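Here the complex is missing one protein chain, while the rest keep their positions.
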């Protein structure tokens, strides 16, 4: 009966996967934090990873650009393919990987330089750029991060003089400046007030057309407002992964329903 | 941010015959140097109720909260004028023993900040400094306060373990237990759950709802759903001005002031 209604759903099958993870396991020493995660991310979508503290969602996020490699005692098994290539294959360079898969953290962490130098930091690590190219990259990235209008007259002031929300948007601009395919965000607004959070949420929705966004959030309203898909983690397992609408209206697993409804007892 | 008139305000009157007022402020102004952070804030807090203070960063809600037990005294450039009435006494006046006053008006902060001591010592630290030495009484106090903070069952066998080994939510409930060990009348909480995950947040919220039976609670929160879930009254702050004080039900269904409506609806323009 409701066929006409279903037709309004966006066709998710059309987008090709950009990241594909297969049977990802991760141990901290002998403690297994990820117990075989299979997840596929499609281009130009926002995916939210949710779950209680210690469920593995942030650990999983960090496997996507090999941030866990830095932690002693970590063992990782399984495959993480970026555009078909295993990022853990021997000889792969994490510096170039992190240009393709950028990361934004919970606490805004600008370098103690000017806004301009923050945004161009990644670019100057790579090949030579002319002043004009850098200027243009700064403007583009700051515009994409929806902070250009607020900082354009003080690009050479310290980024530390900005408000928390502005600092976080400059950090996002810093990631965008190197033109990654995927942007990972680990609770990017949990240290911000609702107004700054809202600005970042709008920005992420606008960025979707150029980037694939994967976001860890404790804020379930945020997941429901901005994401296309939601993955629910519990104790190192992926419990459910589906359209955000399905997760928040008709989840299939009881654990998911209990969590998003706030029934934690 | 939109410009709202500071004259468009609404303050729900609380009839003193029906609502016992635990603490109130009368034309409270807070200055940091030349910069005024709070403008003529007059609010009343009903006894055994939870009042939420909401508003954007920089709205003054935390500054206001901290002025209620004179935490701003520690800031050299800060100046607080106006009255803070507690038990018919202006506690903003001179000659107030703030150390004594804070036994009545306790504070819990955003980040759980237990001392790097045992759970037991965290709770008994202040009472011991206030001269309580009787071991049996201290034991009893630890048990009572941990039960009140809904933590007893989880930690009763580890009382002499370090408080830092607890989870974030447990640490925060320990800090609440520590605050209520002094048997305060009023508990001030500055975003007590914002550093916690939803599950810990939920346990802290449940704890606060139960504590309301014995304490007057004033809580600053950025989480509007939290304000809606647990508070009885809500005060909305905007750029240092209180624009609306109303029951939480009204604030989230039919607020009287447009600025409030826009804020709770996420209409940040």
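General remarks:
By written order: A and B. Residues from 1 in each chain.
Here is the rule we use: a contact is a pair of C-beta atoms (placed from the backbone, for glycine too) under 8 Å apart; a residue touches a chain by one contact, two chains touch by 3 or more.
Methods note: contacts and distances are computed from a predicted model.
According to UniProt, the chain absent from the figure is "Phosphate-specific transport system accessory protein PhoU", selected among "Phosphate-specific transport system accessory protein PhoU", "Biotin-dependent carboxyltransferase family protein", "Lipid II isoglutaminyl synthase (glutamine-hydrolyzing) subunit MurT" or "NADH-quinone oxidoreductase subunit E-like". The chain omitted from view is touched by exactly one of A:21, A:198, A:217 or A:256, namely A:198. Subunit B residues in contact with the hidden partner, per the touch definition given at the top, are 224-225, 228, 252-255, 261, 264-269.
Remark: the residues of subunit A touching the chain excluded from display are 1-2, 4-5, 198, 201-202, 205, 221, 224-226, 244-245, 248-249.
Please note the rule applied: only the chains that are shown with their structure count from here on.
Note on chain placement: the centre of subunit A and the centre of subunit B lie 34 Å apart, centres being C-alpha means. Only residues 1, 56-57, 167-168, 194-195, 197-200, 202-203, 222, 224-225, 263, 266, 268 of subunit B touch subunit A when the two sit together in their complex. On the subunit A side of its complex with subunit B, the touching residues are 52-53, 163-165, 190, 192-196, 198-199, 218, 220-221, 259, 262, 264.
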